[in-house]
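Attaching a single structure in structure tokens format; questions to follow.
All protein chains but one are shown in place.
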């Protein structure tokens, strides 16, 4: 079956897709229609269903997969899928194959993360990291790292963490006064609060807690409770980790209540900044044509990138 | 015995005073001298001891009271006390009378705080407030509210809290959708982290924890641990209090990791802003002459205020 | 007759309402329709009239009351009133009952303001306040305090002034170096320029003068002329009041040509800030459901507030 | 007699000079000395009097001229005049020749200003300008335009005004929709409030009014009172002039309570900006050597300019 | 033939016009229509073609002139031309008469520019200016100065340059330490990079180079290459011109990699600022009615100006 990336304006197409989101809207003449976000597991496309009964009669719901017939129009220079038929999918279809996911396998990422945990030489730091991950268990190994800005897919959190650990290795090599165990531990848990800030693995929204506290504050609380439980709440290790979680956004105006004040906190901040930006830009460039521009990219304020003809 | 506020340039004076701080310095000719901050319990003055032996021989230390003989010079338009003799004080001198303190008595403030706690109708909120204060016990009722900006004296923290509760009462009256219990609880514990951010009641400096985390993050951790202990960590009450602690500075660039997002958090922020500013300005105006300007005031970037001739 | 707050999506409704604003618009197909803002004296709702003749034949005008028949659609998740009939209202209908107004009665507010004026001990200050209010007479006691941000209804200006005087009383109590008469006078006239900045009591827009000068500059001019007339233009009192009007927005970037430089000007600024914010948020929370969010609120950049389930 | 600009490090010099300012200071060893700012009517130099009796015995006061003997030391790479003798000056010395003054004569500037007033075609505008200048009379024609940033000398205000009128002529020519009379009037009175913001013609400081209100607010009040007196307070002309005074700093953060909103206000702002900056930089470049840098310049945050070797 | 400025809402009109831009769009019902920007050489108007065949059958293209029949609707308070017929124009129509152009003739501007070049006394500066202009030849004398903000029409670049030279003359007169030749040269070439930043004389867009480098960087490169060719790359003249191009936007945040650091660079910046703003505002005021406001103006963030009734 054709992927969205292979379809073109003007074509009539048939495809299976997962409904990522769905909204009822009205034209100025009060006629109801539906706007849908559909994914084939790789790309997300916009679709319109002008005949509201197509949606109502099939009881179409977000998070489910259907078979669609559509014509692809051009609208404001972009492709717009106009849906003509919606049908239930064959029971043999594997729904999970429509979940967008990290470019590396969840298995590989999970194992890599566990290997890095074993490389932490300091026992208190290792114990804390293990405890914190154990507390949120599978969420840590399944969650996306964000709603939309970067790593916004299954395994996104460990994909982000794994890439950061790789950059951390280079930093530890170049700047030998960095404490390896502390930097590893900081990278591993800096975003652990995201498991409570976001509502789930697929199509997440912010939880109430996420809106009112944010992942930095949530992570600090999780660390405080875990340290108390392990009886290490007064240790230098815990204080340094708390400081690293608190300061990893680097500046007050970016939501960190404190600026970095130890070398490992600075390293964590610059590693996080680099990976969250470049990992968001890299796939956009991959999707675009050489000599042309990408579409608008959320993480750089909807600016576009040019792709060199090289 | 004359108070500092009654002494004048040109006079030779004798007085008892507490040493708030003490620093050895050198002239360009390498001659050692001492610079001292002295207080009579009301005002702080600058003093110089050109003969280093006066300090060394008496083993002068910060936090202790001595008897001084001095001449008052003018230096750059301000008074400078040049110390000529230092003597141990009579044993009958009450050292505690030299500690600067809130303009209201500690007893009155403590009782008032306790009355307000009783006015919290919500049992979970009341339990949390009591637990948190119990955890830091006397520190809460003795501590200053800051190192230098405002309420920087014994009982400063409860003086600040008490004034805020008074303003809160007016707000609750004017804006009836404010939840009284929630606002009281938020005011009572918003600065509880200061008991770990500052090093002590008299002449405090920032603790290591204070430097690396700040009182907002410390307070959030204290609340997380206390809620866990009380078994109410998932309650709406705890989430709202955490949000109020996190957002009470009002803006990210002022160190709050989240902006206020409930009515009570907005009220807390504006009440805190009003009292921390006006309580810092009020005594400076009291010390100055009508028709003249105050000295430079730390909390408004060392600007001065004019005192109207009214 | 049902209030807007009691109506629901899907209902057919009949009601009397005042037209707050009215705009002719066109669909992409060039068909004309009307967009109306209607109020029942409490809430403002959005309505559409797809048949332009309904409006044209009834000579519908802003500021007048009509009887409407409508169906309530859902549009983008919100209620949209689609008007089917418009009729003149019965002559017995009291138009003034459709004007939105302060939650306290105009009579009460006016009397309270007058009592506060009598509490000003300084004769020059009292004379100036009386003269300034006399110059704009009923406008002062009828006007809203703003177009949309806060207190945007009849008696809004004195409602805002009265609440500020109440907070001022608490401040005078807590910070005894505040000059009571000066702060009262400053609160009473700080927004007097609004009577020329806004075009009227109901559905006001900015006047030309309002656009080009703003209420701070207009107030300064009114005070300059009034002081000249009373022969007190060189008095300390006038200079302090001018400074307080000029600086009450607190910061240059918020439109104050000078920052506060006397204690009473700082108090005025923080009192104004507190009431203009909290008075705008309070009713929005009142209209929302516990455990849910309010609609977007203009005075906090269209963010929403969460309403705790407490 | 040699001018300061002709003297060199290492020389012993004798000269008459006006004392611009004078301060008693103390060395770390408590020895009193005096720091003086002296001018020959062109340049200002720093001087030290290590023997305090030289100053005390001669009753040396700011604003008076004396005869000095001095040695010129080098201190931190700059010239430092060390005074050895101070004597009263010969009675025939013309004190006024020591006042620093505009590079164009006061007579020429005054006449030029008056000619421009005659070029205002609109009678109301002309009447207002004449009335406002008449109210402050000689001050307008004598005052500096600032304490230190630009045109900080006798006739500075009319020098600044005259240069701005010259640039205005070019603008009127290039941008024909500018109303000539309105722009002339705006330029002529935009800084009239400086006559009350500054304390006098020579060595001015800010008045209390200047500190609390600033020249924009003062000018607005003067215009309000003058317009009332002339009975034109409701005229379009007055409103436009008020707007131009209020907005001539161009941006809120630079102290204008409103941004420009008419073409003439924009022109006034850019003309004022250009002259206040370039007129401050021009003489500094004149004093420096080609291929070298000027000293630090106050109006550009104490940066220096390079002077091209061309 | 009527000009656009003479047409009114409700009229049926016939006119020739140049297509400045053209976009295919879709209604919510998927019906295609065209949106066109048309100019009569003076004004630009918005037009809609609801029948897509009118455009497709006539092969309508931007940059060409056609004859149109239209009805003028009102849409959101503005005129909207609804096109009913499109016909090829008579061959005798002079297409170039539909290009918008500077208010002064290209011939006059070109000659004026050449006269100013002759007034440069410094031979190196004169040689560089001539070489740089020769390199881009007719582009310099034909190009607009910007896409939309100011001087966005044929000859706009030399119109802008000419006006700046006129203001420069006044500055040279008022601030005699400005080096005349250096300022002239700087004004003449400061925007030379625009000939590569913009795609052409009529309806320009940003080139790829324009997007990636901008006219400041492009101009610096053109100057570097030209100086190398003339063998003057190490001269003081070239260094000063490079600095002036680099710093002419005045502040880092406005895209200048260096702030001005010589007097002539400051003069260039303020002259450029004045002309680019006032030249953009002047025609908008000319088009508006006295006592009313202009439309929103792009160069002042879409604010409007009021036009005084004087």
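A, B, C, D and E label the chains in the order they appear, each numbered from 1.
Methods note: a residue touches a chain if its C-beta (ideal position, glycine included) is under 8 Å from a C-beta of that chain, and two chains touch if they have at least 3 such contacts.
The structure displayed is predicted, hence computed values, not measured ones.
Trainee: Looking at the whole complex, which of E:262, E:279 or E:300 touches the chain that is not displayed?
Mentor: E:262
Trainee: In the full complex, which residues of subunit B touch the absent chain?
Mentor: Against the left-out chain, subunit B lists 24-26, 28-30, 208, 211-212.
Trainee: Considering the entire assembly, which residues of subunit A contact the chain that has been omitted?
Mentor: 122, 163, 166-167, 169-171, 173-179, 181-182, 236-237, 240, 259, 261-264, 266-267, 270-271, 273-275, 277-279, 281-283, 285-286, 303, 305-310
Trainee: Residue-wise, where is subunit E in contact with the chain that is not depicted?
Mentor: Touch with the absent chain occurs at residues 208-209, 211-214, 216-217, 220-221, 224-225, 228, 233, 239-240, 242-243, 246, 252-258, 261-262.
Everything that follows uses one rule, which is that only the chains that are shown with their structure count from here on.
Trainee: If you check the contacts of subunit A and subunit E, which chains show up for both?
Mentor: C
Trainee: Measure off the straight-line distance from the CA centroid of subunit B to the CA centroid of subunit C, and report it in whole Å.
Mentor: So the centre of subunit B lies 39 Å away from the centre of subunit C.
Trainee: Send over the residues of subunit E in touch with two or more other chains.
Mentor: Only 28, 306 qualify.
Trainee: Throw together a list of every chain pair that touches.
Mentor: Once each pair is checked, the touching ones are A-B, A-C, A-E, B-C, B-D, C-D, C-E, D-E.
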